[in-house]
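One structure is given below, encoded as structure tokens.
Missing here is one protein chain; the remaining ones are kept as they sit in the complex.
Here the chain labels run A, B and C in written order, and each chain numbers its own residues starting at 1.
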């Protein structure tokens, strides 16, 4: 039986969509670094008190850190979690890794890509370049070796990875779940094809013709649920709509680094009350002002 | 050293581009069936008397058949060569296969895709689904078996395939070699990344901004030469410009099926005199009339 | 219902219908074998299936569109060779990679996207034909007389050698059963996988796809026994079991409840004619079959 989603109207609420993510699920988070992270879905996971998640992907930021901060994550299999040179190490992620409450099976971009591709291609493993000689192998007893039958070369073999759920945020989508993304897609296309279930938020649900006109990046038949969630990637960017909210990210990083009451205050203010209340707290106009001029765009990063 | 092509002006003549294809080369032909076949490049290969080629790809038609008709091909590793139910079997291809002057190492779409992907991904082999139990294996002593280290399943392993040359025809390109294609891309993207050398013809060389506006499908850094060749896919289609020339294809199929003088007459009329003369023989207006109405489009297939 | 026999010269069955005296929703209708054949193929598609046809398959191609316009509106159709999803073509051209087959499609898969989906089990049904078909549903689309010395080199199998292993179910068809050369004891070359191959059964080969479910010929319809052999379950009304026996080179198993093929409905006939105004479906039939016309009290629903 196909895993394609053949319905024509997949609109639902954030609560109902996220209810489909069970405790302990392997979750692929869309976007990358501080761009197009599925933050509305992540905040709803926090509100619903999800536990024991295994997060997989490439280079991420506040999405993973926030989930780790509330104790939702058992295992991180990302290739990077942090706030780059701008805001530094991921505070909750590093604390949990250092005190042993988070298992970090650090992965690497090509490796996680190969595992997703294996699932997408319907083969149980793929060979990958590199890794031999690195200590990443020690974090992955599940990897194996395979000898090329043609060259005799020994390569690392990695198993297919089908995330239980992929959470993707897109600037535009239709009721059927067709999603338009702007580049970089990061791993979102691969997640969409390799995952068992794709849940999407979009800035705006539009007529199908509009999404087709912009270009369908993830087709409806791969998407199980679509939720309209304006500013659903905030405080990460979601171009062409809004830029990175540096002030908010700094506020989060400070709260998470401090932990305890500071973190609770952040959660009480921004996460617990829900997305509508969240949006009321934002200065969305400032973040969408990047289009005015390059100077104004640059100012958002000072 | 990179195989990227870093020049900014790769315009050249058809003769000079095709001179870069040596006798005996492994050649990937772009497009598929009777759409967007690189016919101007193929005709120039005929004019230059190339010999001993190994053609690789998925489902093709007159491109392969014409090369086989003139004795340019030693080995065909396509997944199909023919003219579908419309015009039937590929006459030169079948004759050469039946009389033993052509070695047909028939491949299949997923297998050739896996071999190209291996080259593109920089690994020496990939496992593929299927094939076991089929007689295609007997045509490919170079395939091997690999046991999945995780599941114990035995799969067919296929070696990486880097075509020496990929020949691609696009409706639009710029002087640097950025190409815009319309879907289906068939294997052209994979060819462009897996091949050692990409030679392109385009209906029209346009400013880079125009190609970027239409969308770059194959980036300049993968393309070594670009030649402006209007009707360069004819008699196959090159949408959005022109449809399939059913009359011309039927004329070719008849000539090739008859062989001898009939084939020579076809070559003397359409191939030997060069592309400018070729275009003078076409009723281009009829083929571009498909846009007028669906009725008119349909008439082209009666 | 009456067979009108082979009286036509192969011209279009116009299918004029008149109101019958037996009730307001039963009318006298006429149809040709090409139309009925396509309807029978269409009926093998279940609603909410993901279905695919290969190139050079006009009857299957028309059948898929008929199914979507009649009993299987919730099926997802992947147009072979364009990989357009659920297009609504105004006509079916005689070549499969044509822009006419994209009409109104919101999404076009990439080549690799389709084949990956098929390999991982996300395609429920594929239509496959063959120059030879054996009792287990193995097909030969490579070479009559086998390789490397074919008596007749056929076009080739496209991707079937891979994806016949993994797709949920296969509908096989041929319009050349009566020739006595198509349903054979043993295929000269095994291109696409039936239930049991000389190398073992699907289970022994580790294949997840269900294999052939139906074999539709211009004489009748076969299903497959638990042991994987074709079993005649219905004939067209102008065909007798001895006719089928004469045309079949493997041991014919006949169902105890052998029946006539159910008649097409007016909706089905209307859909065939609307989908295929060019009559490309007839390209698959020899002149001796095209004359088979039928008349009956067709109803507006099956």
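Points to keep in mind about this one:
The rule we apply is simple: contacts are C-beta pairs under 8 Å (C-beta built on N, C-alpha and C of every residue); 3 or more make two chains touch, one makes a residue touch a chain.
Since we're looking at a predicted model, the values are computed, not measured.
Taking every chain of the complex into account, the absent chain touches A, B. Checked against the full complex, the candidates A:10, A:50, A:169 or A:190 give a single residue touching the omitted chain, namely A:190. Only one residue in the set B:28, B:121 or B:146 touches the chain that does not appear here, and it is B:121.
When the missing chain is restored to the complex, the residue among A:28, A:42, A:81 or A:216 that touches it is A:81. For chain B, the residues touching the chain absent from view are 1-4, 6, 119-123, 178, 193, 208, 211-212, 216, 219-221.
Counting the whole complex, the residues of chain A in touch with the unshown chain are 31-35, 58-59, 78-82, 84-86, 89-90, 93-94, 97-98, 100, 103-104, 106, 108-111, 113, 117, 128-136, 138-139, 153-154, 182-187, 189-190, 237, 239-240, 243-244, 246, 294, 297-298, 301-302.
Everything that follows uses one rule, which is that only the chains that are shown with their structure count from here on.
If you take chain B and chain C together, the chains in touch with both are A. Taking the mean of all protein Cα atoms as the centre, the chain whose own Cα mean lies nearest is B. Taking the mean Cα position of each chain as its centre, C sits at the greatest distance from chain A. Computed centre separation for the pair chain B/chain C is 29 angstrom, with centres defined by C-alpha atoms. As a whole-number value, the distance joining the C-alpha centres of chain A and chain B reads 39 Å.
Centre-to-centre separation of chain A and chain C, using mean CA positions: 43 Å.
For chain C, the set of residues that touch two or more other chains comprises 119, 166. In chain B, the residues that reach two or more other chains under the touch definition are 128-129, 153.
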